[in-house]
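As you look at this complex, bear in mind that one protein chain is not there, while each of the others sits in place.
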Amino acid sequence: MSRKIYPDAASALAGITFDGMTVMSGGFGLCGIPENLIVALRDSGAKNLTVIGNNVGCDHHGMWLVLANNQIKKVLASYVGENKILEQRYMSGEIEIEFNPQGTLAERIRAGGAGIPAFYTRTGYGTKVAEGKETRQFPNPDGTLDWYVMETGLTADISLVKAWKADTEGNLVYRKTARNFNPMIATAGRITIAEVEEIVQPGELDPNQIHTPGIFVQRLVKGTNYVKHIERVTTRPRATEGGNQ
Amino acid sequence: MSRKIYPDAASALAGITFDGMTVMSGGFGLCGIPENLIVALRDSGAKNLTVIGNNVGCDHHGMWLVLANNQIKKVLASYVGENKILEQRYMSGEIEIEFNPQGTLAERIRAGGAGIPAFYTRTGYGTKVAEGKETRQFPNPDGTLDWYVMETGLTADISLVKAWKADTEGNLVYRKTARNFNPMIATAGRITIAEVEEIVQPGELDPNQIHTPGIFVQRLVKGTNYVKHIERVTTRPRATEGGNQ
Amino acid sequence: MAWTRDEMAARAAKELRDGYYVNLGIGIPTLVANMIPDGMTVTLQSENGMLGMGPFPYEGEQDADLINAGKQTITELPQTSYFSSADSFGMIRGGHIQLSILGGMQVSEKGDLANWMVPGKMIKGMGGAMDLVAGVPRVVVVMDHREKGGDSKFKKACSLPLTGKGVVDLLITDLAVFEIDRRGGGAVLTEMAPGVTLDELRQATEADFRVALQG
Partner (left out) sequence: MAWTRDEMAARAAKELRDGYYVNLGIGIPTLVANMIPDGMTVTLQSENGMLGMGPFPYEGEQDADLINAGKQTITELPQTSYFSSADSFGMIRGGHIQLSILGGMQVSEKGDLANWMVPGKMIKGMGGAMDLVAGVPRVVVVMDHREKGGDSKFKKACSLPLTGKGVVDLLITDLAVFEIDRRGGGAVLTEMAPGVTLDELRQATEADFRVALQG
């Protein structure tokens, strides 16, 4: 039952990385990223990677580590701000970026995992995003027609995801907005590796409340030393205790 | 906060049913069907309905009640066995049935709710299901080509779903395999009505574990007198207590 | 002597591998659930939205909210997870289920399968069968070799409406086992039931096949 569990992130990636592979990585900004697996990916030294994810880390954090180590050839993302090295290499032509609308990217990954080779979306019609893509009209419920763009499914050689808890079967539960792209990315990898904060025994997670069934997780590792860097700490002052007394 | 709650199924359907409307209804066989709302739909008397769901009830149960009351003109389903009236009316041409592969039906409903007008699936290629539909090839990851069928999204005038628990905001949680088609159907109705076994206050459901966010639920009712008829009770004998002593 | 239903299921069970996620159809394939070898972990999927299907409940403990795709009451296991039908068929269509074992009315030597309708009879619907054969990378069909009238069900081309085109990898009948190339490379006889002769099998079979009997 525990054959999916690896002792650490490096061993979870051992023997399956290769130059030129496509890697998907979960997270929105630095929220819900597989911190340990990203470090292991950097240490693997695999080069010419195509990296798919909503972002590519930000300065000194997350997938930036792999970028700074010159391992990335191409990126599919919806937003790549706050990342100076990526900016330089994109402007110089060293790295190719395919910008995808966030919802289109999420849906393309879901489609890839769900055996849907292509679908249509209104998103991006009439914009640069639609250039070179098939467009066509479909009827609305009221009979009027709207234009749509065909988008294709995405899969990866390796998917890296971060969850909150797993059982030893690889059933995953995410926490709050750290869920984001992780559930779809888990379905779209030929090999999916999950890192989690806690591994429990089967039966300890409510079967009614599994976010990612274990069928999608081939390898599982308990992460360590989570940084969980926050890009923008925004708070409000606490009302003075006993204020108006 | 409780403006979504109606006192009973009849009032939840009042004023929104009309002849010729399209109704989706959740459930797999009789598991997870909106029992109270189906009775209210029958009592509404709305005719010439197009009914979309995995099944159309079975003899004397579920959507069969609406069928037996001569309200259904057309059915989209994946399986309609164990339903003599439907069989008769289909063979006599009184009722039209569009058979959909179960996964295609589920995906068409999800697509309809998610603003996807059409998608491609390998399911049904080369079969009657693909007749009259666009087919085309897409590449596999290994470069070989496979044939796919284009399927369109489905929406409904009214969606009827059954959940286990709701909070007053309409956030829903389903129970075990009674989930089935309900989550997608909840997203695909112009008006979605949910019936549940229990309504709790906001905060009583774990926000990390909501199956259907309240945004999809316009009307909510607590069901009564659940029958939960089982089509095939299959059991194993209990080992004799103290057997080998 | 033809194989019994249990023997056919036992042969199908030999297709299981440790760690597999498997979908079993109604009928003989259901029997395979009881034939998982000791020490092998096989997780059963039920396409109505469950992974980790357990045995029938004890009498009186049936739960109307917990059924399999055959609408039978079942139980959950510690590793069970539930999900929607859309997620279930995403799993199936996306190729995540390693093996599907299901029944058939006709199989062709090109791997076509017919198992959902007979023209002129009431059509009940294909349920999830079309999705399973289109999405699962290895599809095993278990069926009788002949109709009750004696006609071969393993054919050059199916005469009944198809469930899928080029979708069957292995055919297990009461008389023999055939490997089939989905891409049109033809069928190969690999095993025969004890006492069945090659001549008898050729008589009973419309499909063309090569012979490469094992051990």
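Order as written gives the chain letters A, B and C; numbering starts at 1 within each chain.
In the analysis below, contacts are C-beta pairs under 8 Å (C-beta built on N, C-alpha and C of every residue); 3 or more make two chains touch, one makes a residue touch a chain.
If you're wondering where the values come from, they're calculated on a predicted model, not measured in any experiment.
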item: Which displayed chains the unshown chain touches; value: A, B
item: Residue, one of B:E107, B:D167 or B:E231, that touches the chain absent here; value: B:D167
item: Contact residue for the chain not shown (choose from A:P117, A:P183 or A:P202); value: A:P183
item: Missing-partner contacts on chain B, residue numbers; value: 1, 3, 110, 112-116, 167, 169, 171, 187, 201-203, 207-208, 210, 213-216
item: Residue numbers in chain A that touch the chain omitted from display; value: 28-32, 54, 77-81, 87, 90-91, 97, 99, 101-104, 106-107, 109-110, 121-129, 164, 174-184, 211, 228-238
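In this section, only the chains that are shown with their structure count from here on.
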item: Other chains in touch with both chain A and chain C; value: B
item: Maximum centroid distance from chain C, chain identifier (CA atoms); value: A
item: Chain closest to the middle [Cα centroid of all protein chains]; value: B
item: Distance between the centres, which are taken as Cα means, of chain B and chain A, whole angstrom; value: 31
item: Multi-partner residues of chain A (each touching 2 or more other chains); value: 114-116, 207-208
item: Sequence positions of chain C contacting 2 or more other chains; value: 76, 82-83, 89-90, 92-93, 135
